[in-house]
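A single protein chain has been omitted; all remaining protein chains appear in their positions.
Think of it as A, B and C in the order they're written, each chain with its own count starting at 1.
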C-alpha cells in the first residue's frame, strides 16, 4: 500500500533538505546581523522534517507545525519569506495563508495544536459520514517535541484520537532536548512511541536522521490513518545540533564533546553518501542543489529585508470576523492618538 | 516482603465493607428524606475502596480521595459525620482535619489531586535526602476513576512520578462508567493500567470486586513505592452498581438487565462466601458485623442531624492564613448587613 | 444561515411560534433548530449524547440528529475545546459544552491561547465559529466548583465574545444568535434558572439579540445585572417600588462586548447605578461596568456606582451560598447607600 522510497525520492529529499539547511543557517546569521530578533534553528532535524512532510499531501491533508518546523513548512510549499516574517517579529503565526496552504500557523505553545489536529481529523471522518472514501481520509499530521510530550494535552489528544479513530499522525521529533532538559529527565520510560500501546495506537520509532527511513515510516503512518484505521505515532529519534534558539547558550548544559558524540553524522551528509552510493544522482547534481539552496536563501533574505511591518490597524481588524463597537472605538482612538503624536 | 492476606484480614475487610455498605445505603435514603441535598453512592465499590485503604498506613502515608471514597475514608478512620458534612452542604471538602488524619479533603475536580499525591510523595524522598529510610518511604495513594484517567493531569502526574521515582500509588477504580459514558468510549486501549508500561511504571489490573485481591495488589504496589522503586499503578476493575449520584437516572443510558449482567456478584456477598468457605469467621460473627454497621449508620445519621451550618464568618476567616484588609472589610460589611437585615 | 434551509422541527412542542418553556427547554429547542438548520453544527461534550446532558439541555438531540453530530467525548475539557478548534478549522460549527463552570478551568489554555486567537493568528483565514456552552453561576447547593462565575476572566480575553441569558426567551434567542456568529462565543447559562418557565417566541430579529435590554424600566436608579441576578434584581425593584423607588433593571446580556450606550442611556436618566454579580468583588466584571458608566456619566452621576457582589472568597458550600450570593437585603442596602450618598 505504501510507496517504497524510490531513488527519485532520495534526490527530492536532498534537494529540500539542502535548501532547508541553507535557509536555517542563513536565518542564524540574519539574527546575528540584527535582521531578525530571534530564531529557533532546526539544524540536524532536516531529515525528520522533510522526510515526514514529504509523506503528506497538502492538497488534502493538513499540517500542524510547532515553532521549529522550517523544514516542514518549506517542504509543504509555504512561502519562506511569509514563514520568516514570524521571526522578523512581524506577525505571530506567520504571514502565509493556512487555509490555502494547509499548513497551520506557527504554534508557540508546546503541544498547543496537537488537539486541533485530532479535531480536524475527526472532521474528515464526519464529512465522510463514517464511510472511508475511496481515496481514503484526508489526514492530519501534528508535530511535537520530546518536551511537548509531557503536556497533558498530548495525552488527551492521543486518547481522543484513539476513541474517535481519527485519521491523525502524531509526529514526534525526539531531538534529545527541551531547551536544557535532556530526554531522560523528560520522557519517563524513554520513548514517546512506547506510549502508543497504552491507547492501542500503533507507533513506530525511527532513526530520525535517516531521511528515507523517516519518509517510509511516515508514509506507513499516513496510509494507516488514510485507510480508516485510526491514529498512528511516529517518533523520529534525532538531535538538536544547535542551540534551542538564538538566545540560548547550550554550553551551560552540554559540552561540545557530548554534542559531537550524541549528534552523530549529519543527516544531510548521510543522505548525500547514500545517494552517491546508490547512484541515485551524481555529485554535480547534489552540488547544484546545494547551490540552488544557497541562492534561495539569498532570495529569501532579500524578501525579508523588503518586508515591512504590518499596519497597526490590523491589530484591531483581525481579532474577529465581526469586529465589536468597543474594538472600533479603541481603533479610532489609537488612530487619532497616533496621528497626533 | 508483602504480608499475605490472612484470615483475620478477611474478617477486617468484611467488618469495614459492611459498615461502608450500610452507611452508603443510608446516605441514599438520607438524600431521599431531604437530610442531605445530594450524594454519590459507592455501591459495589466497597471491595476496591476498603481493600486498597487497608494497604496503607495513615500514621505515615497520605491518602488523596475523590468525591466517591466514603469507603476509603471510613477505612482510614475519618469521622463519618465530618465526612458526610460535605454531602449535607456544610463545607466543601469535609469537616475532618486532613493534616491529622492523612486523608486529603474531598476533591470534586476529577483527577484534581493526582498531582498533589506526586508532589507529596516526592516530598518524602526529599525529606529522606535520597536515602531510602530503613522503614521505607511514606507513600501517597491517589484515587481516580476511569473517567478521570482521560484528564491531562493524570498523564503529567504519571510522567512526573516516574521521572522523580516518587513513592506514589495510582489507584484506579475502573467502575465501567463516567456518569453516562462507558469505559469503552472513555479509555482508549481499554485499560488504564496498560498505560503504565509507557512510563516504565509497573501496573496491575485486579478484580476490584474481590477484596482480598485488591488488598494484596495494593500492598504490593505500596511495598514497591515504599522500597524506593518509584510509582505503581493498580487498576481495580469494579462496577458502579448505583447511579452516578442521587440526581442521576441511569435508566437513560443502561438497562437493568445490563446492570445485572455487568455488575456480577456483589463484592460483599463474595467476601462473605469466601470467609464462610475458609471458616475465617462464622455467620454469626458476620451478622454481628452487619448489625454493628447498621447501628453505626444510625449513629452517623444522628450526628448529621445534629450538625449545624458553619458560621458565615468562616467564609472570610479560612481563605488565608493571614487575612487581607480587604477581606476583613468585606467581612465587617457582611456582618453589619446581616445584623441589620 | 440562509433562511431557505430545512425548517426547524422543535423538540418540545408542535406549535413553535409562542410557547411556555423552561430555560432548559428553550435552549434545547434552540439547539434542535440550529442542528436542523445548519448541517455543519455539532454538539459535543461530556454526557451530552445518550444522557442528554446532566441538565438535559441536549436531551433527545443525539437520537434526532445522529450520534455523529451530537456526541460524548472522553472526560477532558482541554480535549473538548482543542478538538472543537480543530473541527472549526475543518469547517464545522462546534457547540461544545463544559459540564459546569468550574470545569472550564482545565480548558483555559485552549480557550485563551487558541480559541480566542486562531482568527487573529491566521489573519482571518481560520475563523472560529465555536459556541462554548457553560452552565454557570451558583444557587443550586451543588458540590465544589459547580457555582463559579467566570465572566470577568472570559471578558478580559481578547478574541472572545461572552453572553449570558436571563430567561427562556433570552436563552433561545441568544443561543441561536451565538451559534450563527463567525466568532467564538462563551455562552454562560444560569443553571439556577434552568427550570424557570417563560413564554418563548421563536422568531428572531437581530435587534432582539444585540446589546443589553431593559428588563424593567424605572427612573430613580439603574440596577445592572446578568444571568441569574436579573430576576433577583427585578424582585428587588418590585420591593423598592413599594417604597416609591422606581428602579430600572438593565439585563446586560452581552458581557463582551458590553453595551456602553445602553449603560450611558439608562444611567444618564437615573443618575444612579448599582451593579450586581455573583463573582468575587475584586477584579470582577462589576468594576468594568462601573468604569464604563463613570467614564460616560461622571458629570451627572449622583453617587459612585455601588457594587453588590460575591465576596473575595472561594464559592462556599450550599449552607452558606445565600450569604455569598447577593441576596435581596444586600442589594437593597447597596441601593440605599447610593440613594443616601452625600458628596463628601
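Quick notes on this structure:
What we mean here is this: a contact is a pair of C-beta atoms (placed from the backbone, for glycine too) under 8 Å apart; a residue touches a chain by one contact, two chains touch by 3 or more.
Keep in mind that what you see is a predicted model, and the values were worked out from it rather than measured.
The undisplayed chain touches these shown chains across the complete complex, A, B, C. Considering the whole complex, the residue from A:8, A:29, A:180 or A:255 that touches the absent chain is A:180. Here the missing chain is touched by one residue of A:25, A:58 or A:90, and it is A:90. When the omitted chain is restored, the residue from A:57, A:266 or A:326 that touches it is A:326. In the complete assembly, the contact with the undisplayed chain comes from B:116, out of B:15, B:116 or B:195. Mapped onto subunit C, the interface with the missing chain covers residues 102, 105-106, 108-109, 112-113, 116-117, 120-121, 144-145, 152-153, 155-159, 256-258, 279-280, 282-288, 290-291, 294-295, 298-300, 303-305, 307, 312-314, 341, 343-344. Although one chain is not drawn, its touching partners on subunit A can still be listed: residues 37-38, 67, 86, 88-93, 106, 108-110, 147-148, 150-153, 178-181, 185-188, 247-248, 252-253, 309-310, 312, 314-316, 319, 324, 326-327, 330-331, 334, 337-338, 340-341. On the side of subunit B, the interface with the absent chain consists of residues 62, 91-93, 95, 97-100, 104-105, 109, 112-124, 126-127, 129-130, 140, 152-153, 156-157, 159-160, 163, 314, 318-322, 324-327, using the contact rule stated above.
What we mean here is this: only the chains that are shown with their structure count from here on.
Remark: subunit B and subunit C have CA centroids separated by 35 Å (rounded to whole angstrom). Separation between the centroids of subunit A and subunit C, computed from CA atoms only, is 39 Å.
Separation between the centroids of subunit A and subunit B, computed from CA atoms only, is 44 Å.
Of all residues in subunit B, those touching 2 or more other chains are 150-153, 185-188, listed in ascending order.
Taken residue by residue, subunit C touches two or more other chains at 74, 76, 78-79, whereas all remaining positions touch fewer.
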